[in-house]
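One protein chain is absent from this view; the other protein chains keep their places.
Letters A and B mark the chains as written, and numbering starts fresh at 1 in each.
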Amino acid sequence: MAYEEFGLTEGDFYSRNFQKGMREDTMILNLGPQHPATHGVLRVIVELDGEYVIRAEPVIGYLHRMHEKMAEGRTITQYLPNMGRVDYGHALGWNGALVGAVERLAGFEVPERAEYIRVITTELNRITSHLLWWGAFTLDLGAITPIMYAFDDREQMLDILQMATGSRLTHSSFRFGGVCTDLSDRFIETCKAFVPHMRDRLPMYRGLVTDNVILRKRLEGVGIFDADLCRRYGASGPVVRGSGIDYDVRRAEPYSVYDRFDWKVPVYPAGDSMARYLVRMDEMEQSLNIIEQALASLPAGKIMMPKAPKVTWALPKGESYFATEGARGKVGVHLVSDGGKFPYKIKLRSPCYCNLSAFAEAARGLLLADALAILGSLDLVIPEIDR
Amino acid sequence: MTETLFDGLAVQSLAKCDPAKTGLLWSVFLSPDELLSAVKRLYQAEYFIEDLTAIDAKEGYLLVYHFDHMGHPGRVALRVLIYQEAPELPSIADVFQGAEWHERETTDFYGITFKGNPNPVPLLLMPEMKGHPLQKDDGARASLADLLPTGEIVRTVPGFDLLTPKAESGAATPA
Partner (left out) sequence: MYSIINSIPTELIHIVIGLVAIMAFVGIHVLVLVYAERKGAGHIQRRPGPFEVGPHGILQPLADAGKLIGKQLLRPDHADPILYWMAPVLAVFPVLLLFVPMPFGPVVTVQEVNLGLLLILAFSGISVLSTLLAGWASNNKFGLLGAARAVSQSVAYEIPLLLTVLCIAFQYGSLNLSTIVEAQGSWPWQWNIVCQPLAFLIFLACAFAETNRAPFDLPEAESELTAGFHTEYSGMGFGMFFMAEYANMVVVSGVCTALFLGGWKGPGIDGVWWFMIKVYALLGLFIWVRWTYPRVRFDQLLNINWKWLLPLATLNLLGTIFFMKIF
């Protein structure tokens, strides 16, 4: 259908469409959907002059599952586990966004202990996500070893998270009005012991990898995102904080109990890949601070509000928007309900989607290797982009 | 600050919402013609685009553009109603380039055409696909008055009754 509409007759739709504005002395290279640097099924078509990128166009949708349509055919409680599948890296960020939107719409009061548990697990999850990114990103740059160290730590954290959420990857332990399981004493003990261990590891990572001269030369000054570009594309998360903008949803639109802890928002002004890298490395440390404080001041009490909604519970009428700070940026859930059995409409705002849309502009005129370094520095999780 | 942002624009309705209850600070109804100038003002005031989607309702497609500010947070929702018979409105990808993808996605899901989008090819759905998955059947559509909270209306044009609950159904006329 779309072929005739765009004046094409045969072949691969996106390559042919991309070819239209091609110069005569250039080459079109198709990276992906299976390519070592695209982490999943992202596809990027680039037009190369030698090794310089003239144009780039990400082609997405290979992992599209139409989560927004799924929402229209099930109750909101049945839909909650979908959130663990949107972003395999930071599932609890998405859990928090949906749960927050529903609680905002229905006016639920969440017990304090549940909020603390949410914060602790979300931050643990954020560190696992950043470690995964760190390993994969250094792999993109040709350093093969860091990912093994990252996975060692991540593995221990997943074991800890498993005690609290019951799963290792697609966590969905949040419930409307609370969380599903309380923290066991063993969780608290292990987690308290793990935080100083992880804190000791971070300087080692800095010494082994971050301060490496080759890594710095590969990242410094490469792929600059200025503040204006971030605004025009709606970038968020470590990407804007690496561009000198002090914007973190946990601070800007305080939710849960983040305002009770003492932590900093790491900001680097350079806007290059190195700045984004450093923001994430510092964020791990800040997450550890939050976890430590939350564990120390964990209040007693219930983990579910009284009369928590059942599976068949229908949302009240109205509209709500809730944003959380995911590992990759601002996660948003826009919820519209007509009071019926199923939600009327759900829109998922994916941070990676917006960050990736800026890639084409940022990569223009760079070397192929630099373009791939930018892709890596955006911390892409394809299921989240495609939804 | 946002209160004065839309001065001089023919805004159909400007309402202040309670962020704790809806997540929005301002809800602004516009006609498709006013959209670009409103968006330009938001760009000049250093807002960033959050997302863009449509709500398929009885009255038509209600396009919802969410903007937020990084310095002084407060979400602004621009709402534009277009008719299902002629689903077309101007693209804002000139001002906010990030809107290009959101618009392509909305085209995929709802079949809405954004005039002036620089690369209007399917984004998330495959090019061979026919139909638009998020369009609702006629019977399944709800009226906007049932879906959206009115908020505290700051100003409105006379005759704007989109959000006033009506006894009987039927396409309302945007002013």
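Criterion: a contact is a pair of C-beta atoms (placed from the backbone, for glycine too) under 8 Å apart; a residue touches a chain by one contact, two chains touch by 3 or more.
From a predicted model like this one, the values you see are computed outputs, not experimental measurements.
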Contact set (omitted chain vs shown chains) is A
Contact with the hidden chain, among A:D87, A:E123 or A:D140, goes to A:D140
Of the candidates A:E51, A:D159, A:D211 or A:D228, the residue in contact with the absent chain is A:E51
Sole touch to the unshown chain from A:M66, A:L202, A:M305 or A:A369: residue A:A369
The listed residue (A:K192, A:K217, A:K264 or A:R364) that touches the chain absent from the view is A:K217
Against the hidden chain, subunit A presents residues 27, 29-30, 35-37, 48, 51, 138-145, 148-149, 152, 212, 214-215, 217-218, 367-370, 372
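The rule is simple: only the chains that are shown with their structure count from here on.
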Between the Cα centroids of subunit A and subunit B the separation in whole angstrom comes to 26
As the complex stands, subunit B meets subunit A at residues 19-24, 43, 46-51, 53, 55-56, 64, 66, 70, 73, 75, 77, 95-98, 100-101, 109, 119, 121-130, 133-134, 142, 146-149
In their shared complex, subunit B is touched by residues of subunit A numbered 1-3, 6, 13-14, 17, 57, 60-61, 64, 66, 68-69, 72, 101, 104, 107, 230-236, 240, 245-247, 252-253, 317-323, 330, 332, 334, 336-340, 344-345, 347, 349, 353-354, 357-358, 361, 386-387
